[in-house]
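Dumping the structure here so I can ask a few things about it.
Left out: one protein chain. Kept in place: all the others.
Order of writing sets the chain letters: A and B. Residues in each chain are counted from 1.
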Amino acid sequence: MTDTLPRPVEGGLDENRLREAYRVMRTIRMFEERVHDEFATGEIPGFVHLYAGEEASAAGVCAHLDQRDAIASTHRGHGHCIAKGVDVKAMMAEIYGRTTGSCHGKGGSMHIADLSKGMLGANGIVGGGPPLICGTALAAKLQQTGGVGVAFFGDGASNQGTTLEALNLAAVWNLPAIFVAENNGYAEATSSTWSVAADNIADRAAGFGMPGVIVDGFDFFAVYEAAGEAIARAREGGGPTLIEVKFTRYFGHFEGDQQSYRADEVANARANLDCLSRFRARVVETGQLRQSTLDQVDAEVTTLVDDAVTEAKAAPKPTRADLETDVYVSY
Amino acid sequence: MARTISYREAVNEALAQEMDRDPSVIVMGEDNAGGAGSPGEEDAWGGVLGVTKGLYHRFPGRVLDTPISESAFVGAAIGAATRGMRPVAELMFIDFMGVCFDQIFNQAAKFRYMFGGKAVTPVVIRTMYGAGLRAAAQHSQALYPLFTHIPGLKVVVPSSPYEAKGLLIQSIRDDDPVIFCEHKAMYDTTGEVPEDSYAIPFGEANVVRDGGDVTVVAIGRMVSVAAQAASELAASGIDVELIDPRTTSPLDTDTILESVENTGRLVVVDEATPRCNVATDISALAAKEAFGSLRAPIEMVTAPHTPVPFADSLEDLYIPDAQRIVNAVKSVAGWSR
Partner (left out) sequence: MTVGVVANPASGRDIRRLVARASVFPTAEKANMVQRLLTAFGTLGVERAMVSTDLGGISANVLRAVDRSRDNQWPKVEFCTDDPLTGTVADTANAVRRMVTAGARVIVCLGGDGTARVAAAACGDVPLLALSTGTNNTFPQLREATVAGLAAALVATGQVDATTRATALEVTARGRTELALVDVCASTSRHVGARALWDPAGLTELFCTFAEPDAIGLSSVAGLLAPSPRTTPDGVAVRLAPPERARMVVNAPIAPGLVRPVGVDEIRPLHPGERVVLRLRDGVIAVDGERELELAGHEATVTLRADGPRCVDVAAVLAEAARRELLSTRKESQR
């Protein structure tokens, strides 16, 4: 009999990975807050939809992914892009519509993508992502890479036919696909408790032949664990899973949304439901990361976002010569 | 070595030869094999009209049956295409485009442009179009004009077994999303088709018949109907130049314009309904680019502005026939102010 306690069960989160998880979440938070501020000046064209408040979902899931894996996102896609490793400066430039952007200024906030990083794009069509992920998962299965596909979608998309068809197809074909329903309580201005007829989005999973799990979206560790299990299961051929992440968004549906439908919730959310402060408090308490390390990350991210905005504003816009290029590979 | 085979066999052969050559080619669709989960025969159908028969056993694991969920599996074909596969998905009837159109026109068609030239989406969507089998309003339309309208898609409408095989092979090798439209009433028609593999380039029209009096441009099955009309017209001393564009997107505008500049008279035959179909597109092209050469107004021979009727007496009136083409050609040939 031994008196020593077994080593802590970290679930694969050593100091480096914890710091990087924090970096991802802090980058998303600062990026979105900055876009919010800059959008108000009127310089950013079109529409933006901000992910602030939801960082733990993108970070907790994408921490398990590598170059074999692909993700599809929503119109609220900046968080997923950052978590999957899309270049932050290129993202900012894209939002500003500059040629240095991820899509050379031709996509904008709702279509930021980087296929080389397995990021199939933010998507302007609600429910556009899940069928595409059935495809990437199918490719991974046929190519035998052990890769998975992750479809992020919202409570609004959980009612869209394409999503429901994709759930069924993924189960029928036993695809390595993870469906992450990010339930932030609102689809545009309509509450999800009203629009989703089931008691929980996860409850639908049983009807589609896969397990459905609910996790607290303000807790990075809860998302990380559930996603880890689902992804490991998929890699081993165990098929698809539906994970419902429950949390809230701090900003409106789009920038400019006054959020009158939310009464006083937002202030309470920012004060008491913050995945970043929870993560920080926890890892400092357990001694897994030092305050100084976290502060260092904060400083680096601040610089990164500042530089991204400065460079984006200075970058050229596409010209007439760019208008008709890249419609086809060849025509 | 060419021999006589059917349009159906030509499509099947194109698929088989490409699947043989390139392991990334996969086929998926409703009952593309048939019999999934059933106790009886596997590959029971090979497609509702037997076009994909035999591929299931010949290429194990590469012919996938799907549930009836077009959004999901057409979307899946598109997603897989972004990851190194070359899927050929079957949209059983072009009339069903309504339930999966978003994945085609908002996703596949726009990836390359929206993502700044960084996406390659080599997906082929094979689909059946056309009237003549009394399949009625929701199973008989010619909707290729809707796809032609969308930047980012290529649209192919083969008019014979020879065209079908060569154009499908080209479609599969092409790196852009292709909508491949097979006329369901042509599957049993036969023609000379080489045994070996060959690819017909896109955007290169076929001049089916040389002639100096009137240019007739026809799409898909209308090419054979127009050919019939041309023979009749020859007997009346009118020499028709018959052009098959093969692909409506890209469109071989040069061949069409060169012919119109020569003949000065144009008739366009398009089975699609008249508002905003390919005939209007080609007519506008000619009116703008060959205005000085035109010696008569442009005539279009199309279906009427109605859904496809069921009763055979009505469907036969709906589909443009050789007589209407003859009348149109005679009209432009004899036109004077």
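The rule is simple: contacts are C-beta pairs under 8 Å (C-beta built on N, C-alpha and C of every residue); 3 or more make two chains touch, one makes a residue touch a chain.
Computed from a prediction, not measured in an experiment: that's the story for all the values here.
Peer 1: Please work out which displayed chains the absent chain touches and list them by label.
Peer 2: So, spelled out: the chain left out of view touches A.
Peer 1: Consider the whole complex, including the chain that is not shown, and state which of A:T99, A:Q143, A:N174 or A:N200 touches that chain.
Peer 2: Candidates A:T99, A:Q143, A:N174 or A:N200; residue touching the omitted chain: A:N200.
Peer 1: For the chain left off this view, which of A:T27, A:S57, A:N184 or A:T241 is in contact with it?
Peer 2: A:T241
Peer 1: With respect to the chain omitted from the figure, which of A:Y96, A:F153 or A:Y224 is a touching residue?
Peer 2: Answer from the full complex: A:Y224 touches the omitted chain.
Peer 1: Which chain A residues touch the hidden chain?
Peer 2: Counting over the whole complex, chain A touches the hidden chain at residues 1-2, 5-11, 193, 199-200, 202-203, 205-206, 211-215, 219, 221-222, 224-226, 229-230, 233, 241, 282, 285-288.
What we mean here is this: only the chains that are shown with their structure count from here on.
Peer 1: Distance from the CA centroid of chain A to that of chain B, rounded to the nearest Å?
Peer 2: Taking the average C-alpha coordinate of chain A and of chain B, the gap between them is 40 Å.
Peer 1: Could you list, by residue number, the parts of chain B that touch chain A in their complex?
Peer 2: Going by the criterion above, the answer is residues 26, 61-62, 64, 66-67, 69-85, 87, 99, 102-103, 106-107, 110-120, 151-152, 154, 174-176, 203, 250.
Peer 1: If we count contacts the way the header does, which residues on chain A are in touch with chain B in the complex?
Peer 2: Residues in contact with chain B: 70, 72, 101-107, 111, 113-116, 120-121, 123-125, 128, 130-136, 138-140, 142-143, 149, 161-162, 165-166, 168-169, 172-173, 325-331.
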